[in-house]
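What follows is a short report on a single structure.
Of the protein chains in this complex, one is absent; all others appear in place.
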Amino acid sequence: MLPPVMADRADKPSLDVIEHKALILRHESVNADYRLIEVSAPDQARKAVAGQFFHLLCPHAGGLEPFLRRPMSIYRIDREAGTLSFLYKVTGSGTRAMATLREGDRLDMLGPLGIGFSLPLNRAPIVLLARGVGLATLAPLVALATERRHPVTAILSARAPEYLMSVAEMRADGAQVITVVDSDMTSEVDRVEDLLHGLRAQGRMEALYTCGSNRLLLLAQAVARQYGLHGEVAMEQQMACGLGMCFCCVRPFQVENEITHRRVCCEGPVFPLAEAMGW
Amino acid sequence: MLPPVMADRADKPSLDVIEHKALILRHESVNADYRLIEVSAPDQARKAVAGQFFHLLCPHAGGLEPFLRRPMSIYRIDREAGTLSFLYKVTGSGTRAMATLREGDRLDMLGPLGIGFSLPLNRAPIVLLARGVGLATLAPLVALATERRHPVTAILSARAPEYLMSVAEMRADGAQVITVVDSDMTSEVDRVEDLLHGLRAQGRMEALYTCGSNRLLLLAQAVARQYGLHGEVAMEQQMACGLGMCFCCVRPFQVENEITHRRVCCEGPVFPLAEAMGW
Amino acid sequence: MVDLSVDIGALRLANPVMPASGTFGHELARVIDVERLGALVIKTVTADKRIGNPTPRVAEVSGGMLNSIGIPSKGPKHFVEEIVPLYRRFRAPLVASISANTPDQFAEICATVSVPGVSAIEVNISCPNIEDDGRAFAMRPEPTLAVMKKLREASDLPLWAKLTPNSGEIQEVARAAEEGGANAIVVANTILAMSVDIRTRKPSLGKIMGGLSGPAVKPIILRMAYQCARSVSIPVIGCGGIMTAEDAIEYMLVGCRAVQVGTATFINPTAMLAVIEGLEQWCREQSLVSIREIVGQLGDAGDRGAMNWEGVA
Partner (left out) sequence: MVDLSVDIGALRLANPVMPASGTFGHELARVIDVERLGALVIKTVTADKRIGNPTPRVAEVSGGMLNSIGIPSKGPKHFVEEIVPLYRRFRAPLVASISANTPDQFAEICATVSVPGVSAIEVNISCPNIEDDGRAFAMRPEPTLAVMKKLREASDLPLWAKLTPNSGEIQEVARAAEEGGANAIVVANTILAMSVDIRTRKPSLGKIMGGLSGPAVKPIILRMAYQCARSVSIPVIGCGGIMTAEDAIEYMLVGCRAVQVGTATFINPTAMLAVIEGLEQWCREQSLVSIREIVGQLGDAGDRGAMNWEGVA
């Protein structure tokens, strides 16, 4: 199994986190559920790494609610333009409030936070397995990996074709994109498994990354174990501080048959695939 | 002492109070401290009587604050146009939030509430003694009284000339207006007292109404006692329900040397001058 | 058609929504149709005559309000002769609320207000008991049991014991109230609190300290209602920070048979009607035949991750 390249990790103690009210450059809906927001944040863009997140303060929509910040993965990093984007699903009070922000308003963001993805050595080919919100988290890994000359295959899973996102962007970034959907049953686990074995056979899979689905997590773990692949998964948990102080965001992990509890905000959100626990 | 005309009272149990989100027609600042807001409320305008108030729900300015409603006297009633106006001083969280309302927005108002002013019989001449916010409360009494053919003299007191309000409106309504200000010391109590004795001598004062100043209240009580005038005062107290249910808004009153406690919202805000207690 | 009726002991209510004592009066009939309420709980009347506390009696705080009214009262005679008749015209059952300084006074007023036209008596044992150096009866189980026994003997009407959230042992107090003969418990009264106006450096309230109510107290009182519902077998009536039907549903899911709405009425006089309509609509959406189906139907705690908490599930 290939060791991760630590140099790509973002958890250096030296890293300083910025709380900043960033100017909103763009804010539009991508489909019925999702919205894309782009902000100007040159310093953060320089620091940010794929897999990290920002802790966002949603505008108060009357009432102190939403009270806590909301964690959101970085969807796009443009260092040249000095911009960052988030792709988010309108779910409850916080994201509903966020959706009311207009271009020209400010977005109070804390970050970049957490540990990002790490890539295998020697431009080894990698495979991404994303569904739903997981797409937002894995998307920037495509740019990072292709930039580093890793052949990238992205398997994107969704309820129906109209819910598939950033297929074009990923192709533009140089990834081979395979889309699977519930509506024609191509997204069923065994069929996705066949895809993975196929990619392995074609020598296109040395590392495996997943986010957004428990079923795909379990599948990825099995396949990675079988072939001894380097694998990573980005996980979610409710958060308060986002900085590692409050221990709200723990999840159980399995390390040599021992259960250990880790904080998603600072020991993750990206974790070794083998140690993650599905259900 | 002349008995009040009960017909003018608004405390009939039959009266039903309306909670309504009224359209804001006008909202402008009158001077550094005060703002005037006019709303469309035909039904309330038909019911409302000078001296009554509305309990206003201020827009939430982030946070549940302002939490409670804010009582505001009716400043102007235009039954023909079906409009009501409030003249208010920007003081704290509630009025600050109110000040953010724009024309075309809605103002959630509960009312009309409380007992209004009553007039003496036989078109007897009356005198108004107003200072500060008290002006907003006494203003509609000018229109009511002149309409009923009562000669009206309004003594308006303020810090300085620029803080005098609705002098023109009152004159237009047919009142004789005397303005006194701190800046040239014409507002001092003994000089105002001389004015009152003068008006009495001219036969222009059969009833006395005051609001907005403790010093003027004590003066009015003394003068009214001396000449046996019908007198009324409009009082303020912090409120919660505005309907007589919570007993938050009581004040002490003196009735035949007995202290009794009355609710400003439903037993007032207008009370017999002789029974009010100053300090 | 959803059945919203609930039974509080022998007393059937058309729906589980009623006003909280001290926040309602016949005056509200000027604004809304009070006939539609499950019951009409009115301001506490005390055995002695009281003028109440000095002003200011109310202050705003984040997510709620403080009050220090202090139960002004014209006494039981005035209540029976002047107040009870005012409510004859309403169909909804009238619930009196009473309080006193000693167990004996309490029993006496309880007997006095047990008259036709009163359907139940809420006994506000959250008030000071001068025989327990000013501590409220419901601060501890022993005085609660003692006063409830006396009250039980004094009246045949349903007795609802209203508890104070200032107690550190509300479950034990609830059990004592049940043992003493309460037919239901109301959880809870206001939480003792204060605030300061830093401009004047004065306490906001004339009495310095007063009762906190409104949304700010909801998570605390909801917890107490949950604890009490698991400690007693008589009905629990939830009361604290209910502004919407969703809030009322939370209380019913943790085990409350009915709810009381107080402060919300000050912000929006139609709040109680909105809660009733919201409950009915929610039942329809959940295709429930009766609101009673959700009482105590709280699901198991924990998310997916919790399943592997101490080992693989």
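When the chains are written out, they are named A, B and C in that same order, and each has its own residue count from 1.
Throughout what follows, contacts are C-beta pairs under 8 Å (C-beta built on N, C-alpha and C of every residue); 3 or more make two chains touch, one makes a residue touch a chain.
Computed from a predicted structure; not experimentally measured.
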Touching the missing chain are A, B, C
Of the residues C:I125, C:A174 or C:L205, I need the one that contacts the missing chain. C:L205
With the full complex in mind, choose from A:L121, A:A160, A:A222 or A:M245 the residue touching the hidden chain. A:M245
Where chain C meets the left-out chain, the residues are 51, 54-56, 61-64, 66, 139-140, 166-169, 191-196, 198, 200-203, 205-209, 212, 215-220, 222-223, 226, 241, 246, 249-250, 253-254, 294, 297-303, 305-306, 309-310
Please give every residue of chain B in contact with the chain that is not shown. 64, 214, 237, 251-252, 254, 259, 277, 279
Interface with the undisplayed chain - residues on chain A: 13, 15-19, 57, 63-69, 93, 110, 237-251, 259, 261, 266
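The rule we apply is simple: only the chains that are shown with their structure count from here on.
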Count the touching C-beta pairs: is B-C or A-C ahead? B-C
Measuring from the mean C-alpha position of chain A to the mean C-alpha position of chain B, what distance in angstrom results? 62
Using mean CA coordinates as chain centres, what's the chain A-chain C distance in Å? 48
Touching two or more other chains, which residues of chain B qualify? 63-64
Multi-partner residues of chain C (at least 2 other chains): 62-63
